[in-house]
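The complex is shown incomplete by one protein chain, all other protein chains being positioned as in the whole.
Here the chain labels run A and B in written order, and each chain numbers its own residues starting at 1.
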Amino acid sequence: MSLVQRLSRLQSVWILGVLVVIVVLFSIAAGQRFLSTGNFSLISQNIAVWAVLGVGMTFVIITSGIDLSIGSVLVFSSVVAAKVMAAVGGDGWSTASLGIGAALLSGIAWGTLNGFLVARARIPALIVTLGTLSVALGLAQVLTGGIDIRSVPESLTDFNTYIKIVGIPALPFVALVTVVAGAIVLHRTRFGRYTYAIGSNQIAARRMGINVERHLIGVYGLTGALAGLGAVLALSQFGTTTIAGQSLTNLNVIAAVVIGGTSIFGGEGSIFGTVVGLFIPAVLQAGFVIIGVESFWQGVAVGSVLVAAVFVDQSRRARAQRGASSTRKERT
Amino acid sequence: MTPLLEARGLSRAFGHVQALDEAEFDVRAGEVVALVGDNGAGKSTLVKALTGNLEADRGELLFDGRPVSFTSPAQAFALGIEVVFQDLALAPHLNPVQNMFLGREIPRRGLLGRLGFMDERAMRERAEAGFRDLGGTVTDLTARVGEMSGGQRQQIAIVRAITWADRLVFLDEPTAALGVVQTRHVLDTIKRVRDKGIAVVLISHSMPEVLEVADRVQVMRLGRRVAVFEGADTTVEQLVGAMTGGIR
Partner (left out) sequence: MKKLLVTGAAMVLALSACTSSKPTESGGGGSPAATVDPSAPAATSVTAPGKASKNYNIQFIQGVAGDEFYITMQCGIEAEAAKLGVTVKTQGPQKFDPTLQKPILDSVVASKPDAILIAPTDVTAMQQPLEAAAAAGIKVILVDTTTEDPSYAVSAIASDNVGGGKAAFDAIKKLNPNGGKVMVMSTDPGVSTLDLRVKGFEDAAKADSSFKYLPVQYSRNDPATAANLISSALQKDPDMVGVFAGNLFSAEGTATGVRQAGKTNTVKIVGFDAGPNQVKALREGTVQALVAQQPATIGQYGVDMAVAALDGGQVTPKVQTGFTVIDKQNIDGEGAAAAYKSSC
């Protein structure tokens, strides 16, 4: 199959086309105000947290699992990190690193719990992560009395405000590194290969000697760790723990992953598609605000794009199957 | 000559169903043995017992004349035995190369390999060689296995099996879902496997196919072996008779 043929079959390429169309439309409507590096820099900063979460979610959905708990794990991890940093005191990077470590550990712990319940106890992922969604958020509220912790070390908030790495603002840079690393692991390592295999045919994977349980625990653990990293980025961005602000994060990230071409039935998907899928709601919202349309329409637009994307993907898949079976009779 | 794999007196019950009742079986190196029998005769159970997928209640197994006992498929695999079950155990979203090396990927040398990076080029070359060897019709090694025909998928499964198993391969109903031309290709593949020196045990319902490829045919009925025929001078009537108990 030629490169062009292979590219045209990828959902993520089509979605990139949709994104380009949206950008063109808004640029025509709003000109320089929309099409500026400043605007895209801000959009990238605002989706940085989702991008980090999206990497983990892509792995999970490729295994035909799901993780609804990422928003709550993020909140819990940010609370734990904030408490550790407040207890140690100070504004420097040594304090911040303790917080970062605490957030990552917290994320890994929740993720591993999810993975264990899904893989060993054989409880459906939807149910497990629905449960941890409630428990993690509830525990975070117990720890704080529902009140956001505002004492984040200056070094951490300065990271978002002032730091640029090779000219890219700090938060999008971290997100970019995470995305690239995630793509390399998914597409080039055994861990990624097994992720696809388990999602494609779990029985076959097991038969070929792959330790499916251990791998799934690893995938959910990775997602939890990335939620912990997202917590650090959110603390850096807002300077508080945003306890009430993550209730829709899981759905937004899942929507982005699915829009980007990862099938909820498992076996296929890409990090690149997820990134494109993340930009679409963010660009839509930014564009609507800039041209002065009520941001309520953003919800309508994103929901429609999501359903349309999955519909197009389904019909493309069905056509490919039919095409294959007709050539099957000829080729044999 | 000593059989490659031999079973004596295998018995296994599931509840009060006696699936294997003092069953016997043998296959020699470099031959194709067909295992036939009516539904419920115990063929699948026997294959599972011979390959480490099931433990027998009683009886013994001998490999190269030495007693062995399998508690897991990995042990059978270690001796060079592989099974291709009817579901083929292929991941439809992966391509033939990825499927061939599933679970046994070739790592890159050095640190990268330990981190999990794979040697894609080496795997592709070995896969190409394997397919060329068997002269199959799988041409596009980058297409998804799920979009290929049943015959091609069967070939991929067989190529995978013989890549890793160098002594004995079990094929469970390989042509059951295939059309005439595809069946032809699979049968040719089986002959070529035998010609490479790997023994093949073929379970099949199709008597004509069996008679075409098999060197010997072993008939099972009610959990035990009831007849052994030489492939060259057997008729379908004889086989069916043995299967149904018409001829003792």
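Going forward, a contact is a pair of C-beta atoms (placed from the backbone, for glycine too) under 8 Å apart; a residue touches a chain by one contact, two chains touch by 3 or more.
For clarity, every value in this text was computed on a predicted model and none was experimentally measured.
Peer 1: Can you tell me which of A:R120, A:R150, A:H187 or A:R214 touches the chain that was removed from the display?
Peer 2: Checking the options A:R120, A:R150, A:H187 or A:R214, the one contacting the hidden chain is A:R150.
Peer 1: From the list A:L42, A:L105 or A:V212, pick the residue that touches the absent chain.
Peer 2: From the options A:L42, A:L105 or A:V212, the contact with the absent chain belongs to A:L42.
Peer 1: Which residue, A:T95, A:T223, A:Q246 or A:S270, contacts the hidden chain when the whole complex is considered?
Peer 2: If we include the chain that is not displayed, A:Q246 is the one touching it.
Peer 1: Contact with the hidden chain only, please: which chain A residues?
Peer 2: On the side of chain A, residues 30, 33-34, 36, 38-39, 42-43, 45-46, 146-148, 150, 157-158, 160-167, 237-240, 242, 244-246, 282, 285-287, 289-290, 292, 294-296, 299 touch the unshown chain.
As a convention for this text, only the chains that are shown with their structure count from here on.
Peer 1: Hey, which residues of chain B end up touching chain A in the complex?
Peer 2: 73-74, 77, 85, 87-94, 98, 102-105, 107, 115-118, 137, 140, 142-143, 146-152, 179, 181-182, 185
Peer 1: Which of the residues in chain A end up touching chain B in this complex?
Peer 2: 1, 6, 185, 188-191, 193, 196-197, 199-201, 203-205, 207-210, 267-268, 320-321, 323-324, 327-329, 331-332
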